[in-house]
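One structure is given here, and the rest of the page talks about it.
A single protein chain has been removed from this complex, and every other one stays in its place.
Letters A and B mark the chains as written, and numbering starts fresh at 1 in each.
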């Protein structure tokens, strides 16, 4: 239950895979549409879901991570059958054929529905991703304690 | 708590990996054996867990998915060390040696114990998998809202 007496959902999003991110946003948006208070805590690979399409990292390591895992949500691969981009193309095609939203559209809807999207400060430090690299609508970075407080009172908790 | 006053478990099964599916069914069956009301919501790759051993898809994309990820639960690979089928063979052997049930046996037990196995309608649409392709005992397809309502009142929620 949230402070305003709404049922609530608290989710860790650690994956940066296309399919997992689609699952995370479909669940988050469904819950928000049902009037739930929704918190998404983006950590590690999950940070890509809220990044603008820009590079990252100042040090050599940061730049390497940026090169290997650069680009925003639209560059994510499915966790199976990545095939160097072919898998992503195919799933986008199939989702389009069946009138399912694209990942960027799902994310826009999450912002509209008031889903609380929080980046993990420690992951940002380790991967050298600054707050400015996130899209508008993303909250200020928080720590794991923030997530745990939300999760303690939430009706639903998930790790994705 | 379920409508009948039982403690309840609600689970998203998105993975189609051998080891993750084994984990999902072991947890689900354990909970059902303890008298809990159990809901498994199968999405995306997880749909393979409830499919008969038949092909899928009418369009080119559907057929490709079918080819790449075809077959039912007995064709699933472990998430590590797939080795083109070798990993699956080895784990089945080791599980057999130690009197652990096979995946199809676990699934049969889930049906017997009254575990509610629900396919995700949106995933079925995108992957072009019709209701007829599922084994007996699987419920009619539902949306994410159904899962969320179950999860809101469940004592335990998991995403696998």
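We take it that a contact is a pair of C-beta atoms (placed from the backbone, for glycine too) under 8 Å apart; a residue touches a chain by one contact, two chains touch by 3 or more.
Not measured: the values here are computed from a predicted model.
Peer 1: From the list A:44, A:91, A:118 or A:134, which touches the chain that is not on show?
Peer 2: A:44
Peer 1: Which one, B:7, B:75 or B:139, makes contact with the chain that was left out?
Peer 2: B:7
Peer 1: In the full complex, which residues of chain B touch the absent chain?
Peer 2: 7, 9, 19-20, 23, 26-27, 30-31, 34, 36, 79-81, 90-91, 93-95, 97-98, 100, 155-160
Peer 1: Footprint of the hidden chain on chain A, which residues?
Peer 2: Per the touch rule, chain A residues meeting the hidden chain are 12, 14, 16, 43-45, 59, 61-62, 64-65, 68-69, 122, 125-128, 143-145, 147-148, 151-154, 157-159.
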